[in-house]
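Before anything else, here's the structure in question.
The complex appears here minus one protein chain, its other protein chains still in place.
Moving on to chain A:
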Amino acid sequence: MFTRRDFLRTAAATAILMGGPAGLRQAAARQTLSQADLLRFDPLGQVTLLHVTDVHAQLTPIYFREPSINLGVGAVEGKPPHVTGHDFLQMFDIPADSPECYALTSENFVDLARTYGRVGGLDRLATLINAIRAERPDNTLFLDGGDTWQGSYTSLQTRGGDMVRAFNALKTDAMTAHWEFTYGEARVREILDGELDMPFLCGNVLDTLWEEPVFESTQMFERGGVQVAVIGQAFPYTPIANPRHLIPEWSFGIRPETVQEHVDAARAAGAEVVVLLSHNGFDVDRKLASLVSGIDVILTGHTHDALPREVKVGKTLLIASGSHGKFLSRLDLEVTGGQVTDYRYRLIPVFADVITPDPDMARLIAEVRAPYEAECTRVLGKTDDLLYRRGNFNGTFDDLICQALLAERDAEIALSPGFRWGATLLPGQDITIDDVYSMTAITYPNAYRQAMTGEMLKTILEDVADNLFNDDPFYQQGGDMVRVGGLGYSIDIQKPMGSRISDMTLLKTGAPIDPAREYVVAGWASVNEGTEGPPIYDVVSQYIERQGTVSVPENTTIKIRT
């Protein structure tokens, strides 16, 4: 590990001495934290697994604030990853204001962001991966957990093509998927047939008619003389959380028995190490690990959790590698007599300012962005406040989207999906087209405007709440809670399905929501086919341009009881 204390002390002292802008402090920081520090690792055993997941098409460095609220229910209450802020620092013995504090929590985020700078960027990631491969040429497996092809202006324009090229160039050994499917069956097949250089492993996807496998489930690799089986598990609720009409012939599901069959088949075929490359989400994987035997490692994804230490369930190691290219996981495995006998793990934060960009990847990124660069970097306005999305109940960028929906679509109430992806903007930063698309780049973007009864609104809030807070993770389908504008409510996350939401109020008048009255509601990301309305990115861009400078007051409209 690099020396956290020294890094901060030097950086802070320099800042005081110079009293200067963030750039100088970052320069100072560079003197104490180096690429070598990030790569430092005492190699172990025959196999090195490298893992990224949920990159969400972030080619270039960004800011990304981890959630300050990430509640767990039932058996996982208070367990990682349902630990945030100060509690997280204590649990993992991380000093306040250290680089890890910045990378892993939302504590003192704005100050630390100005000190430590941006994170991620595939040219930085390439440098780290290449360095580890150079050190461990015959031992390294680089695996991508999916949600790679979606989440930016360029990925939307190229229908994932830019990310496919970038991850081919990273020599990715295998991937699984979720948002990839939102480009539709034809595009997924086109990419698999002609563009993608790696196995696309989704063992839990069957065709709806015959219930036969659609994709390969397993790929066997030999690394360091060890047979390693990688089994892919796509997001089990893709046709529910995202539009089924885009992939009408494909059926998903957790399918623990199928996973067990694939594990048994891999063992029978000689696998000494079995890895589940999963997009289930952390809590689902934690439960799955207790039901399926013979998995050595689950590389988790979907829920965007970044944990500095592995979580062990029986003999299975669970790894949580964060999102947006902010982290690279390295897990070394020692295998003796067909068994994993030792391991060593490090979650490597990708601090963009201290890593030399890989020139080939930098060139590729410039090339794929070139046709769109002028539009992507077009400045729409500026923000006075920190803009982020991640959190169980609201994010400030979602508050901004709700403001835009209320104003631009002349609605009483706005609904915005609780996606987990999207980069963070610091107070004072310009808002560009890139930034808006980082929050809205989906293939079903139409911003609807329709009448909904109070009863319907309650049903929606209850439905989404159960998808997040059902105490059996296998019944959790969604992202975070749906974001609301113009509407206040209370939520008791411990209550059973259908009875968590109360005190629904129309903020404009302060009146309780009347179950029988119809309200004008604007929203986006409907999974229904044929939804009409302007694309959400246009709605939000227009609103920001009209405002010039946006501000987002503290959201006090949701009362949470735990």
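The working rule: contacts are C-beta pairs under 8 Å (C-beta built on N, C-alpha and C of every residue); 3 or more make two chains touch, one makes a residue touch a chain; residues count from 1.
Methods note: contacts and distances are computed from a predicted model.
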Out of "Beta-ketoacyl-[acyl-carrier-protein] synthase III", "Branched-chain amino acid ABC transporter permease", "Bifunctional protein pyrR" or "Sulfur-oxidizing protein SoxY", which one is the UniProt protein name for the chain not included here? "Sulfur-oxidizing protein SoxY"
With respect to the chain omitted from the figure, which of A:51, A:82, A:136 or A:178 is a touching residue? A:178
From A:72, A:479 or A:533, the answer for touching the chain not displayed is A:479
Among A:52, A:254, A:295 or A:487, residue touching the chain not depicted: A:254
With respect to the chain omitted from the figure, which of A:117, A:308 or A:418 is a touching residue? A:418
Where chain A meets the chain that is not shown, the residues are 147, 178, 209, 211, 235, 237-242, 244, 248, 251-254, 257, 281, 302-304, 417-421, 459-460, 463-464, 466-467, 470, 472, 474-475, 477-480, 482, 497, 525-527
